[in-house]
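Missing here: one protein chain of the complex. Every other protein chain is in place.
Coming up: chain A.
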Amino acid sequence: MKKLKRILALTVAALTAAASLAACSNNGTASSSQAASSQGTNSTASGGAKEIYFLNFKPEIADVYKDIAADYEKETGVKVNVVTAASGTYEQTLKSEIAKSDAPTIFQINGPVGYETWKDYCADLKDSELYSHLMDKSLAVTSGDGVYGIPYVVEGYGIIYNNAIMKKYFALSDKAASVSSADQINNFATLKSVVEDMTKHKKDLGIDGVFASTSLASGEDWRWQTHLLNLPMYYEFKDGDQDANTVVTGLAAKEITFKYADNYKNIFDLYLNNSATKPGLLGSKSVDDSMAEFALGKAAMVQNGNWAWAQISGVSGNVVKADDIKFMPIYTGVKGEENQGLCIGTENYFCINSKVSADKQKASEDFLNWLYTSDKGKDYVTNKLGFIAAFDSFSDSERPDDPLAKEVTTWMAKKDIKTVPWTFECFPSQDYKNNVGAALLEYAQGSKKWDDVKSVVVSDWKTEKAKS
């Protein structure tokens, strides 16, 4: 009896421990919007695949895809299963879904680095019709001769400002700034003088701080460790060759010097010191918090992209009018930045799973093509999904009408203004970004010096690059 007890105890110990091991590989949460089972729907002899599976990245527009799928099935008889990964869990979901026998036929990657992970699963889309419509072919994810990821949306980010508050400031009799409206701000020095003077007049303007909180809670720091860091990296990679594709240069760079570190510090300090929240408390702030501050008129500016409009207008008690919401490029004090535009690019690339049957691949291509070239599909893209599409099948009038998307198009069309590509696509890994974010948090809290942040940016680049 005693021996049995002992064996039992050991087994229990081992199993409980093993439960943790099993649990580790089981964290993908997918919310299936339609039943994902597909028994008996394999391709029929003549008609090609009758069912495809699209793993959607953007939870905020999951419902729209459901309607699209329904319409598409009505028109063509091909069923599109749309499954949406919960926010921030796309990689996890994809990793578990793709191992299934009924794997996603359309999925997306976030750029060349994502391609590195998924290259065994990406079909060559060089001959696809969708690729032929792509306006800027250099945006696609390519390798050798092949095209493996097609960008489907153009997005832009910068400093969003509430012009109502800015007007109020420029109307003040004792303002110290030399300019008289927000659109005259075209370099860091001017921005700084305006912002700091606004902070002095905080009470008159009725704001808590010029900038909404620099959200640095874990998982909420992408605006700084990815988007803001884009600018110094862009300038660094551009230095060698003015016309070079900075993403390509960045991908090849085994090491970086973070030459424009001081410029990053300029703008980051400006955010911190003129914020609605004390720097020490930023570790608990989320992006939602800071968008809410902006929407409620407690802050005049916030760094974010055109996707933020839905978020701003969705805050209850929102006081920001669509006419007052404007974009300004992120100025960091680099020479010649008067001509710098918004950061424009995308992190959304369609890929077609090369390991599913040829029929399914074809059906998936057809679906994407329908969505981006047929009138019905285009209507969905422009008006429901709100995408600024990257394809020539869209005319100038077929642009989303939300104010920030309009601003992006305006900025793109400006003469003499050079947009900044999303160089951060070459950042070595998610871990790299997280480490930088953590260092920034510690810097904001005062427990790290700026030099420590700099060394994290430089040394982690090297170690993370070495892994791939």
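In the analysis below, a residue touches a chain if its C-beta (ideal position, glycine included) is under 8 Å from a C-beta of that chain, and two chains touch if they have at least 3 such contacts; residues count from 1.
As a working rule, contacts and distances are computed from a predicted model.
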Given the options "L-arabinose transport system permease protein AraP", "Electron transfer flavoprotein-ubiquinone oxidoreductase", "Ring-1,2-phenylacetyl-CoA epoxidase subunit PaaA" or "Amino acid/amide ABC transporter membrane protein 1, HAAT family", say which is the protein name UniProt records for the missing chain. "L-arabinose transport system permease protein AraP"
Among A:Q92, A:N245 or A:S354, the residue in touch with the chain that has been omitted: A:Q92
Can you tell me which of A:M135, A:L281 or A:A322 touches the chain that was removed from the display? A:L281
Missing-chain contacts on chain A, rising order, are 5-6, 9-10, 13-27, 91-92, 95-96, 98-99, 113, 116-118, 120-121, 216-219, 278, 280-284, 428-432, 434-435, 438-439, 441-442, 445, 447, 463-464, 467-468
